[in-house]
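For this depiction, one protein chain was excluded, whereas all remaining protein chains were kept in their positions.
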Amino acid sequence: MKRIYLDHAATTPVDPEVVEVMIPYLTETFGNPSSIYAEGRAAKKSIEKARQQIATAINADSREIYFTASGSEADNWAIKGIAMKNKAKGKHIITSQIEHHAVLHSCEYLEKQGFEVTYLPVDEVGLISLEDLKNAIRDDTILVSIMFANNEIGTIEPIKEIGKIVKEKGIVFHTDAVQALGNIPVDVKDLNVDLLSLSAHKIYGPKGIGVLYIKKGLPIDNLIHGGAQERKKRAGTENTAEIMAFGKAAEIASEHLEENMTHMKTLRDQLIEGVLGKIPLARLNGHPEKRLPGNANFCFAYIEGESILLSLDVIGIAGSSGSACTSGSLDPSHVLLAIGLPAGVAHGSLRLTIGKSTTPEDIDYVVNNLVEIIQRLRDMSPIDAD
Amino acid sequence: MKRIYLDHAATTPVDPEVVEVMIPYLTETFGNPSSIYAEGRAAKKSIEKARQQIATAINADSREIYFTASGSEADNWAIKGIAMKNKAKGKHIITSQIEHHAVLHSCEYLEKQGFEVTYLPVDEVGLISLEDLKNAIRDDTILVSIMFANNEIGTIEPIKEIGKIVKEKGIVFHTDAVQALGNIPVDVKDLNVDLLSLSAHKIYGPKGIGVLYIKKGLPIDNLIHGGAQERKKRAGTENTAEIMAFGKAAEIASEHLEENMTHMKTLRDQLIEGVLGKIPLARLNGHPEKRLPGNANFCFAYIEGESILLSLDVIGIAGSSGSACTSGSLDPSHVLLAIGLPAGVAHGSLRLTIGKSTTPEDIDYVVNNLVEIIQRLRDMSPIDAD
Amino acid sequence: MEYTDVVMENFTCPKHVGEIEDANGVGQVGSPACGDIMKIFLKINDNGIIENASFKTFGCGAAVASSSMATDMIIGKSIEEAGKLKNSDVVDALGGLPDVKIHCSVLAAEAIQAAIQDYKNKKA
Partner (left out) sequence: MEYTDVVMENFTCPKHVGEIEDANGVGQVGSPACGDIMKIFLKINDNGIIENASFKTFGCGAAVASSSMATDMIIGKSIEEAGKLKNSDVVDALGGLPDVKIHCSVLAAEAIQAAIQDYKNKKA
């Protein structure tokens, strides 16, 4: 059976060009980049090239790029590293209610250690309010962390404007741009950010490699102490193969950004129109325009999300009910609750995220099948749709 | 020019069998293991197989194996996770002066946060004293972390005996076994350890993947918060390809442990005898018998380590002056200082570590060339050898 | 989370979906853990034997599969026997359920008990 993969926000297949770039670092060029002999120097030189590729993709200096093992580690490092470094100055952090769990749970952990966190609400399309932000800033606020684009509903936050406000107050500003890279332009200079998290596996790179951009000169505590790698900021022998892969993936992503955006937007709109037009009591979650070009997120009244997913899977379609990393949890999505959906409705969500290889035929197939699936599940439901 | 790689303690080439196991997880089986559709389930099933392979290699239960991004992360997690979890009970930690920097710098960071750390000294061959350990234990001691085998001088610590003492006192015991796996038997049940760190790239697996063994039921704080991966203990989308690689590498390592040990020991002894026999004022660092089968570590009076390394590199031999991850630092090795070498002597160290592919001819070539190199450098030295 | 083939079969082609027009025992329960709802319809004859059973479920895959399996298991049984059906019996019949999904089978057992109780109440 042909599979239609529509969960590119969860992870992407690795681009064959990227795989090709990795392989030599698993075979010949296996040296430890910290070693001074030829094998080590070759590895070192390579990872500096990859660092430059990432830097170019986000308009940073290569010395501002620090490799981590994931977007999650980058988020943890940014939040905890700034908090611990500045705890004498203040212990107040501002973030939003719709952040990724890597940010939220880091903040919650800090609360247990005596920090105070303000979780800004969002409106019904998932945007934070700049007024709320201004009002939340206190004398002891040391960090603001607001995500660039939401992984569930795709809403794009006004990072540039937030950056301006935060910068004026001299507070450190972090943004989780894991979902932004490769989908919308990311320019650290334009955005006024001090820290920015990235992850390779969302842009056709491998899982297990991330980046934290740290603006030059910004003091931050280490999250992982040890050897002198990453300019003494992040210990652990460098994951050379995946670093090379991330570099290449970032290069490809920036080079093809415009065309990919157009491609995804077209199919996303085809999908949204199809679903809203053909399925009664369906709603689109997130902002109608300020949303990721590949993201569509729906709620269907009177049915439960997992049932939709399983039904889709059986006919070859891979979709998700929110973020992948919380499956296994029974709680409705914190993002859908934050935009004001009742728990019952939030349970019936479906996220379909489009990628480079998605075709218009795929979308037609999905829409047509979804119509049937939703009907079948509603027929099975004890809740009266009238 | 043929290269002779004698820095297997820094990193190892990836076994072609291991590379083969990885590739599918970069291509077809690219799903996110947390996703419920077919692609996700396939990935999930695979990583559970790898988890079992690691568990088998160290005689643990697969539910006690937690994947990390490196040995360094495993060390950081063990130390900081136990410290933070138990800080209400006590704030005293015991470790040794010869630990890897991932352990030492984690401890130093905790000291800044109000913890107290005892760094046990070692004798002239690098062994800690059980008496010292017993005397160091206090009512508020919450963690003992002693490495299994030292990465620089190869000395193997009496982990089983240490484990017994620590267990009697009801204190948590962590050992960094990064250099032990694949080189000597590692059995968590036999050793009485609660936590144990591993890293794949030391056993012919890729860089960027590690494991922390956590004994079932042991309470520990997370180091990386976020998604529900790794039984909610370590967030971040799983590095499926490298996890599979680590599983395979661990399987191969255990299956061939005996023969590899014999092979390495034979060549190591050939190397040690050659160097000590042919080069005046050479000394072997570390324990003469209780040492890793592949490790030889020498000091040569009146010459500096980097000069030896560069000279070796030029003729095709890759060796190291200590741990790879501190190159770039000018300080003499903390391990060599701890075994009592004066700073000047400690500067002249050379570590050669043998691997699966090393041959007796390689060793002969190295010994003969080393004789000449040391002579040439001594002729250049202003320090009088008489 | 990994469902067995039996679970998937019972989810994709559930048996006994829908309402029984002349049901004389109907029970509905909701799961506090997830907010899902299950409704069971029973047709019980004068000898106290369940002649027919059906369900309507708003819930996850495990809930649908548990409903399907549970109704199938009680058809032809006496209400005494059916009342003793434990959620673990359903789980076993399904070849197991993921830990976080055990409560969905509890829903099925409870819905059956509620339906039997409803029948008894009506008769009394």
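As written, the chain order gives the labels A, B and C, with residue 1 at the start of each chain.
As a working rule, contacts are C-beta pairs under 8 Å (C-beta built on N, C-alpha and C of every residue); 3 or more make two chains touch, one makes a residue touch a chain.
The model shown is predicted, which means the values in this text are computed figures rather than measured ones.
S.K.: I'd like to know which visible chains would be in contact with the absent chain if the whole complex were considered.
M.R.: Checking the complete complex, the chain left out touches A, B.
S.K.: Looking beyond the chains shown, say which of B:S62, B:S129 or B:S381 touches the absent one.
M.R.: Once the missing chain is taken into account, the touching residue is B:S381.
S.K.: Thinking of the whole complex, not just what is shown, which of B:I224, B:M264, B:I303 or B:L352 touches the missing chain?
M.R.: Spelled out, the listed residue whose C-beta touches the missing chain is B:I303.
S.K.: By the contact criterion defined above, which parts of chain A meet the unshown chain? Give residue numbers in ascending order.
M.R.: Within chain A, the residues touching the omitted chain are 36, 41, 44-45.
S.K.: Mind listing the chain B residues that contact the chain we can't see here?
M.R.: 302-304, 306-307, 310-311, 314, 327-330, 332, 343-344, 347, 379-383
We take it that only the chains that are shown with their structure count from here on.
S.K.: How far is the middle of chain A from the middle of chain C, if each middle is the mean of its Cα atoms, in Å?
M.R.: About 40 Å separates the centre of chain A from that of chain C.
S.K.: Can you give the whole-Å distance between the Cα centres of chain B and chain C?
M.R.: Centres of chain B and chain C (C-alpha means) sit 55 Å apart.
S.K.: Distance from the CA centroid of chain A to that of chain B, rounded to the nearest Å?
M.R.: Inter-chain centre distance comes to 33 Å.
S.K.: Where in chain C do residues touch two or more other chains at once?
M.R.: As it turns out, chain C has residues touching two or more other chains at 1.
S.K.: Two or more other chains touching the same residue: where does that happen in chain A?
M.R.: 306, 310, 327-329
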